[in-house]
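With one protein chain held back, the other chains of the complex are shown just where they sit.
Chains: A and B, in written order; residue numbering restarts at 1 for each.
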Amino acid sequence: MTTTDATAVPVRPRRQNPRGDQVFHAAATAAGVAVLLLIVAIAAFLIARAAPAYHRAGWRFLTEREWFPDDPSRAFGILALAFGTIVSAVLALILAVPVALGSALFLTELAPPALGRWVGHLVDLLAAVPSVVYGLWGVYYLVPRLIPVSRFLDRTLGFIPLFDSRNNTYGRSLFAAAVVLAIMVLPIVAAIAREVFRQVPTADREAALALGATRWEAIRLAVLPYSRGGVVGAVMLGLGRALGETIAIALVLAASFKVDIHVLEPGGNTIAANIATKFGESGAHGREALIASGLVLFAITLVVNVVARGVVYRSAIAAEGRP
Amino acid sequence: MNNNLISRRGRPPVTAVVAAVLLALVAGACGSDNNSGSAAGSGSTTEPKATVDCASGSISGAGSTFVQTIAQQWIKDYATACPGATVNYQGVGSGAGIQQFIAGTVDFAGSDVTMKPDEEAAASAKTGAVLHIPWSAGGIAVEYNLSTVKDLKLSPETLAGIFAGKITKWDDAAIKADNSGASLPSTGIQVVHRSDGSGTTAAFTAYLTAAGPGTWTAGSGKDVPWPTGQGAKGSDGVSGAVKQTDGAIGYSEVSFAKGAGLGIARIKNEAGQFVGPDGAAVAAALAGAEVPSDLKVKINYKPTDASAYPISTTTFVIVPRKPADAAKAKLLKSFVLYALTAGQTTAESLYYAPLPSSLREQAKTAAQSIGA
Partner (left out) sequence: MSAALGVGLGGVVSASTRRRRSVVNAIACTALGASVVIALIPLALVLGYTISKGSKALTGSFLTHSMRGVGPLDGTGGAYHAIIGTLEQVLIASLIAIPLGLLVAVYIVEYGRGPLRSAVRFLIDVMTGIPSIVAGLFIFAFWVLGLHRGFSGLAAGLALAVLMLPVVVRSAEEMLKLVPDNLREASYALGIPRWRTVVSVVLPTASAGITTGVMLAVARVTGETAPLLLTAFGYDAIRTSPAKGPQSGLPLFVFQQAGSAFDVAVRRAWAGALTLIAIVLVLTVVARVVAGRSQLKAN
């Protein structure tokens, strides 16, 4: 089987075209360096702007829940925001990824190719809906209809704190936000995954089928192992969207600054939504604190991506190690 | 896998082509800036042109969302009276408006609160001395969703108790005492407040602090540590949440409560009268405000006038005393003066309140000094 790592090109071109290659190589490298500089510039700008806030808050920035950066008598910190960001994004992925991968597999592996393409484009349409529309739809359509679902979850699974609502109120909760996020993440993961599955060499798939595997076995044995890296990449892009989504969450969540695993209860907040809701009325200190919170979001994305890269790397090794 | 792709040439940049085609299509469709032909609006009062001392050019401002609706009306009416002038106002929030004013990216800022000393110092360093001119006012409505109660009456202590989370049921004795004879349900009270920073919140919590001492202890400001309830973004969000939730209570500009068709509570003033937030009641309340010479109005949340609605507030336009650009200075002065004269008459149809006459005269004097 061909490995997915295309960076180690085993055969060099026989006849070099030094000038063309040099120019192209230089252009590509320059683009890489440009991006590097851009991100360094953004990071430097953000760090410079955020530094006073870190200085003011000290270590409490990491442990404090409330957010009153413009009020010298009160504190501000990232704890509740980071918690809500991670919980809502993880819940969204739990809801979205199985559906996204399942639909991608069906459309590439089982459905007739023409149908698969057109239904795929339909799913892509979900990405065409702007986040402000998801927010408005979420608040006025989805949230009221999720209340019975939440109540059902509370009644049947309420013994687990995650599904418990202590005062039996539901509505604009982290759960509702996660559902909206899941819908927004779904087309991204599904679209990339479809393309990834489509790139699986037909020969691999056919070999499995020829050996008597069922369709599902062919998927498990030929398609999924080949596309693992790409699928993780797709999920990471979805996660990036979920972590950074701003307006829709700002509209849906009944913002509160609690660290509370009872996700069916109204409340919760995320870093990005908090930036959007607090930015308009922030003073100079408030803006610095919001930028400082944006940097924490960077850090979260960074950690998640490093872990994901590690997973892909190790699974690639494991796959190669097998005969 | 395709085997014969090697012969392929690079394809044209698809998106660019698509976007260019679309752009050409739309641009070719002849859009129009002219919306005057079919003025179906009811809020537009045609002003005699003679009262407007026109200037021309273009200015832009940003800030308070509170004032945005009436500013939109002023911009329309001013442009009708003075076709050579363009005024752009974007409601991005008072704080952001002040920041942009300091940065010099806008010519004026709309703000519900006065600048802090450090902000004013930064702005003065950039543009020279600045003026705070109160240019509009409004009441903050206490809106509620109770199908059985058409005319809710609340005393300041009860209101503070509800928002402090100390009164949690609609049939609480304190609410009953304010509403003798009303059929109050036993449902729980769902408090809805703003999740974003807001001048509306600042005024509302300032009122609670003044009117419910001992009961309301969360302080006042654009954002406070709410003891109870759910947040919602924007006045539209608060009104929407109240409308969706049986037994909910919230606060917003009067226009949003009216727009959502919600009940608006009457609040007991110092004279013992239960008053709703109509324009005259707000103007009566603001007549009791303390107006220092710099016009940084200090609202009196316990006005003694029997017709006053106590949860009333003003909003400011912040301008440079001497704008660097003489043409802009002229337009700024002309527009602010327009807002303070003819502009005040449109206030009530948009659920704002006209400034009380004494305050308006002081504001006009200040506006006259722009660029002078």
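Operating definition for what follows: a contact is a pair of C-beta atoms (placed from the backbone, for glycine too) under 8 Å apart; a residue touches a chain by one contact, two chains touch by 3 or more.
Quick caveat: nothing in here was measured; it's all calculated off a predicted structure.
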{"item": "Option touching the unshown chain, where A:243, A:263 or A:289 are the choices", "value": "A:243"}
{"item": "Sole contact to the chain not displayed, among A:58, A:130, A:148 or A:161", "value": "A:130"}
{"item": "For chain B, residues in touch with the removed chain", "value": "1-2, 4-23, 26-27, 29-36, 38-44, 60, 62, 65, 69-70, 72-73, 75-77, 79-80, 86, 88, 90-92, 96, 103, 105, 234-236, 239, 253, 255-256, 258-260, 349-351"}
{"item": "Residue numbers in chain A that touch the chain omitted from display", "value": "2-7, 9-17, 20-21, 23-25, 27-36, 38-42, 45-46, 49, 98-103, 105-107, 109-111, 119, 121-134, 136-137, 141-142, 183, 186-188, 190-192, 194-196, 198-199, 201, 211-217, 219-221, 227, 229-230, 233-234, 236-237, 240-241, 243-244, 246-247, 271-272, 275-276, 279, 291, 294, 297-298, 300-302, 305-306, 309"}
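Convention: only the chains that are shown with their structure count from here on.
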{"item": "Chain A and chain B: spacing of chain centres that average the CA atoms, whole Å", "value": "36"}
{"item": "Residue ranges of chain A touching chain B (in the complex, touch as defined)", "value": "66-68, 70-71, 74, 139-140, 143-144, 169, 171-172, 201-202, 250-251, 253-256, 266-267, 269, 276-284, 286-287"}
{"item": "Complex contact set, residues of chain B against chain A", "value": "1, 65, 92-96, 98-99, 116, 118-119, 190, 195-199, 221-223, 225, 230-233, 237, 240-241, 244-245"}
